[in-house]
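Heads up, the thing below is written out as structure tokens.
In this view, the complex is presented without one of its protein chains, the others remaining in place.
This part shows subunit A:
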Amino acid sequence: MARAGYLALGIFIIGCLWEAAIAIFALPPFILPPLASIGGAIWSEFPFLMRGLRATLTVAGAGYAVGAVAAILLALSMVLVPTIERVVKPVIVAINSVPVVAYAPLCLVWFGMGPASKIAMVILAAGFTVFVNALQGLQSVDAAGVNLLRSFGAGPFRIAWMLRLPAALPAIITGLRVAVVRSMIIAIVAEMLGAYEGLGRIIYESTQQIEFLTLWAAIIVASTASMIAYGILVVIDRRLVWWK
């Protein structure tokens, strides 16, 4: 709860600085519009923004879920069968050594302008983040603990289930948390590069049409949604990893 208080305080200070900057430097609205008029824009265009948000959340959520599950399964398979790690891991690292956005044109060609191309990019971005954390967590399990279970006659699957997964949970959830924000960013950027709908599309179009109030309104809606999603993951983290 204290964290929510600090967050509110932070937002309040930024708001004050914002308004002060407009007053002191006499900034015109297209550089920095007053907060009240952004609030007005959010209010008047609320249904439009929410449609955009829904499209963006669908892309981000679907890509996030698929990417996260795939990443955890992949990391698990690598721990169980080290050969998979040796073969597949370099490929994954190579793909991700280029910013995901660089694949946007290819994705658009392969999967079209609809949600599929955006989802593919989010899967790649979110999946990689979760994968790196999950693999690190699953592998950095205390060897003595593994040996203890082996001495009881446990095989690799049982050890993964009883020891590695729970021990890796904090790392996995850290990955899941970071991936939430990344998913939103990639979804929005992908929409800006080519989409029929979504907050990214709104940001792109309103810039083209010099509608800065709509632009700011879309940005604020996007960041609020990201923060809420992140907050939910923080709560889940505390529930799931109670022993830390």
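As a working rule, a contact is a pair of C-beta atoms (placed from the backbone, for glycine too) under 8 Å apart; a residue touches a chain by one contact, two chains touch by 3 or more; residues count from 1.
The rule is simple: contacts and distances are computed from a predicted model.
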Checklist entry - The hidden chain: which UniProt name fits, "Sarcosine oxidase subunit gamma", "Aliphatic sulfonates import ATP-binding protein SsuB", "Ketol-acid reductoisomerase (NADP(+))" or "Acyl-CoA dehydrogenase family protein"? => result "Aliphatic sulfonates import ATP-binding protein SsuB"
Checklist outcome for this item: Checked against the full complex, the residue among A:149, A:178, A:193 or A:233 that touches the missing chain is A:149
Checklist outcome for this item: Touch with the missing chain holds, among A:54, A:86 or A:158, for A:158
Item to check | Those residues of subunit A which, in the complete complex, touch the missing chain | outcome: 142, 144-145, 147-154, 158, 162-163, 166-167, 169, 242-243
